[in-house]
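First the structure, which I've put down as structure tokens, then a few questions once you've had a look.
Apart from one protein chain that is not included, each protein chain of the complex appears where it belongs.
After this line comes subunit A, so read on.
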Amino acid sequence: MEEKLQLSPDSFEALPKANTADNEKIAAPSLTFAQDVWMRLKKNKGAVISLFVIIIMMVIAFGSTPFINNDTLVKSQPQYANLPAKIPGLDAINGFNGKIKQGGVWVDAYAQNNVPKDKAFWLGTDYLGRSLAQRIIYGTKISLIVALVATFFDLTIGVTYGIISGWKGGKVDNVMQRIIEVISSVPNLVIVVLMLVALSPGMKSIILAIAISSWTTMARMIRAETLSLKTQEYVLAARTLGESPAKIAWKHLVPNLSSIIIIQTMYTIPSAIFFEAFLSFIGIGISAPETSLGVLLNEGQKNFQFLPYQMWYPAIVLCILMIAFNLLGDGLRDAFDPKTRR
């Protein structure tokens, strides 16, 4: 009965290694949180385009600093006043060839005013003969600076306040929340206006005013998140090990709050740009000879009926800026929190 199988090592043949699937191996490379977000953001076309638009606008606005400064801006050239846009090469398109509609007829304003042939203002000039393109670039820079600096303050104040309030809890939290309640029951714009009235109008006051009034939303969101984060085990572990609260906040809380911070910042920037434009437009913000998008809108609006381009161009730039930041904000929100994505 007993039959022994004669097996020698030669009877076995090794399978080619490639054929065996390694179940332990992770197919996709592991991504860090930032890479993950970036991957999701890349899928959102609107957000990516917006990101590029913002980068391009920032590069143009800040890169122009050596070429466009206060001196070039205040120098008026009355002989070139109120010229429409003229872009060399676009001679066929009315509106970009130096012609303007007067009484229903397109007239060459450059010839009318005896402007030298080689002189061309790409976006036209204002009532003092200053290049509108230069002024818009400079104005965009000022608007961006106001927004970025105000947002920076908003970030630091809002995040610090929120973390302290959430971390301390109890009475401190209660008092700090009441303070926020008081501040947020006055319309933001009223606070800004009051600050501007009390300080002297100008860029510094606008930045300060926006910074003071706009951090409450950030502080509220950060506090709510801190309240839940501080009960987490890793925070408890850090506390047990005797880590100082400041270090815990910096090492453990801020990284975990980063998505809220970034998203909220993305919404603060357009609202700061809006405030600046709004205030300058009604005449209590930045005023001449300084310029910003709001100032340009205010100046353009006066002549809108006859020289519509003087308001259209700054308005378009302002709208593009706002749309880009809003779209990027939405994109980042979806990218950070895929659950909300639909």
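As a convention for this text, contacts are C-beta pairs under 8 Å (C-beta built on N, C-alpha and C of every residue); 3 or more make two chains touch, one makes a residue touch a chain; residues count from 1.
By definition in this document, contacts and distances are computed from a predicted model.
Chemist: Report the protein name recorded by UniProt for the chain absent from the figure; options are "Amidohydrolase family protein", "Response regulator receiver domain-containing protein", "SCP-2 sterol transfer family protein" or "Oligopeptide transport system permease".
Modeler: "Oligopeptide transport system permease"
Chemist: Looking at A:Val48, A:Leu73 or A:Leu194, which residue reaches the missing chain?
Modeler: Here the residue in touch with the unshown chain is A:Leu194.
Chemist: Would you mind spotting which of A:Leu31, A:Val59, A:Val182 or A:Ala288 touches the chain that isn't drawn?
Modeler: Result: among the candidates, A:Val182 touches the missing chain.
Chemist: Using the definition of touch stated at the top, determine which of A:Tyr138, A:Trp215, A:Phe274 or A:Tyr309 touches the missing chain.
Modeler: Touching the chain that is not displayed is residue A:Phe274.
Chemist: What does the interface between subunit A and the hidden chain look like in terms of residue numbers?
Modeler: 178, 181-182, 185-190, 193-195, 197-198, 200, 270, 274, 277-278, 281-284, 297, 301, 304-305, 308, 311, 315, 318-319, 322-323, 326-327, 330, 340, 342
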